[in-house]
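For this view, one protein chain was removed and the others were kept in their places.
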Amino acid sequence: MISGKNPCVQIAALTKRHGDTLAVDGLSFEVHENEFFSIVGPSGSGKTTTLRLIAGLLQADRGEIFVNGQAMSGLLPNQRPVNTVFQDYALFPHMTVWNNIAFGLRMQGVAQSDMARRVRDVLNIVQLPGKVDRLPSELSGGEQQRVALARALINHPAVILLDEPLGALDQQLRQDMQRELKAIQAQVGVTIICVTHHQSEALLLSDRIAVMNKGRVEQIGTPEELYSQPQSLFVAQFVGQSNRLEGEVLATNESLSVFQCPGVKPIHIFGVSQELVGVRAMMVLRPEQLTLSREYQCDDAENCLETSIDQVLYLGEAIQYVITIGSKFSWTARGDPQHDRTSRFRPGEKAFVKWKAQYGLLFPQ
Amino acid sequence: MNRSFRWLTGMSVGTLVFLYGPILVILIFSFNASKISATWEGGTLHWYGQLAGDHSLWLATSNSLLVGTVSTLVALVLGLGAAVFLERGRVLGQPLIEGILLLPLVIPEVMLGVALLLFFVMLDWPLGLTTVTAGHCVFNLPLVIMVLRARLRKIDPVWELAARDLGASPWQAFVHVTFPLLRPAMLGAGLMAFTLSLDDFVVTFFTTGPGATTLPLKVFSMMRTGITPEINALSAILVTVSMLLIGISLAFQRK
Partner (left out) sequence: MTVSSLRQPSLLLLPTLLVLGVFFCIPLLLMFVVSFASRGLYGGLEWVFTVENYQRLADPLYWTIYGRSLFLAVTTTVVCLIIGFPLAYVMARSSPRMQTLLLVLVMIPFWTNFLVRTYAWMFLLRTEGLFNSLFLHVGILDAPLDLLYTNGAVFIGLVYGYLPFMILPLYVALERISPSLEEAAHDLYAGSVSVFRHVVIPLAKPGIVAGCILVFIPSIGAFITPHLLGGGQSMMLGTLIQHEFLVVRDWPFGSAISFLLMLLVLVVGVPLFKGRRLWGS
């Protein structure tokens, strides 16, 4: 389902202190209707605090939260059209699956007949029919997660908050649940805000992502925007793998610039403005932008450096080569495992790594 | 949510005031110069001095310490073996034995006291410190066993097995592996048993004889004769001793 551009959740200048530190610092952003919106960031970045502020489990010091145009400040969690799926699921251990799921409806005084129908419907949506009389302790991790999701969905809230939803699941289960989450959202049509520190997962699931750092938003964008057009070094390093090179911009004309890292051949970069000349900066490349070869073969628009293979790691879907550039920067390059085994590099081999000049991203320090 | 928590906090403060108010009143009035209490007439340590000079009080205290030490040691020595056996072994009628071990802690003290009295009288066993100590063993032993068993349950038998695997005999495995792990629990259980014994009134009341006064009995007889500030002073001392005991046991737990 294509998310409409109507704002469902609006955060305005949200601030929350935690002791002496600012957990959330003047946060402002919007989440659109039916969007899968993720907030990612390292621990301590304030993403969980933000989620709890939206849920009402914390009250902000300053700023405002709007859900469907309604101001949330002063409203308790049980007064907000927001439901949360907690990290540890928080299923009531003394209640059956049925009672867990129907809890929200019970609290709102929904009629019994309606309740039965809605519970049945939501169980079908999360694909968990027929386990209604079990206790949470009798369910597997994946099943518990579905119950937690159903418990939130059944109330048709304006927003569902997910707190590290797939953390406790094993790899295969994670992937299954990821697909299901997207399917459920498409089917039901609900706005989801998800907090996770797994940026790869966020890239997979989200329509848009907000990258948070030290209580502030570094960048908001679609997964592709964040990955290929990061606006800060932090985002470039946090989202996806990054190969870095520290150096100085020597000179630039209209289109081409020269970037020099000590001990490394000068590198060509595109699109650097005049004011960055003489400035120390960090260049970032993605692993898939690099090509390894045994011979030196360099076009005008390419950069080519000599290197040697430190490590070869077999990932299954790719081969990862760890190489060293400029004697202190460790880079990762990819290789195709489908290639003939004999053409693969081995640790210690000399190689040449090259990339197109237009790929390099530059961030002043 | 915060609002209701504030209510609860208010009620909690009330509960704490209720718990400590009377004790603090006693403490304060133990320094009261007035003998007829209840009206403050100046601070004094006079009553504490009276206590210090009361020989029967010192005798009662030493009796209490003696009975406490003996009953605690008995409980620890016997209880250790019993706890180890019950946790690591099997015996016929274990539920019955466990019931018998639990019963002294469950039945009212009055009942235990009169039963023991009956027993000693019918056997023509003269009532005195020995009979009191025997009574104290009856409730200390199950207590120690309970505490030690709980701790043993948390000690993974795999360590003993590992020691055995490395060539230790069962006795050695116990001494070098299990016992060191049990030591803090033994200290804790011993402290509890000792305190319980020092504090005991009811069982002691029924099993005591002439010349075998313990501290609680002395306190009680003082209360029967009339309310005097000396009792306040003695109470204050006993409360302070309790606080010290808790401090000690907490310090042990930290280690």
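In order of appearance the chains are A and B, and numbering begins at 1 in each one.
One rule holds in what follows: a contact is a pair of C-beta atoms (placed from the backbone, for glycine too) under 8 Å apart; a residue touches a chain by one contact, two chains touch by 3 or more.
Not measured: the values here are computed from a predicted model.
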Given B:Leu129, B:Leu143, B:Ala189 or B:Val219, the one touching the chain that is not displayed: B:Val219
Option from B:Ala33, B:Ala52 or B:Leu103 whose C-beta touches the chain left out: B:Leu103
Contact with the hidden chain (one of B:Ile23, B:Ala52 or B:Ala162): B:Ile23
Missing-partner contacts on subunit B, residue numbers: 1, 3-5, 8-9, 11-12, 15-16, 18-20, 22-23, 25-26, 29, 36-39, 74, 78-79, 81-82, 84-86, 88-91, 97, 99-104, 106-112, 114-119, 122, 134-135, 137-138, 141-142, 145-146, 150, 157, 160, 164, 170, 173-174, 178, 195, 199, 201-202, 206, 216, 219-220, 223, 227, 231-232, 235, 238-239, 242-243, 245-246, 250
Footprint left on subunit A by the chain that the document does not show: 55-57, 76-78, 82-84, 86-88, 90-94, 103-104, 107-108, 151, 155
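Simple rule for what comes next: only the chains that are shown with their structure count from here on.
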Rounded Å distance, subunit A centre to subunit B centre (Cα mean): 58
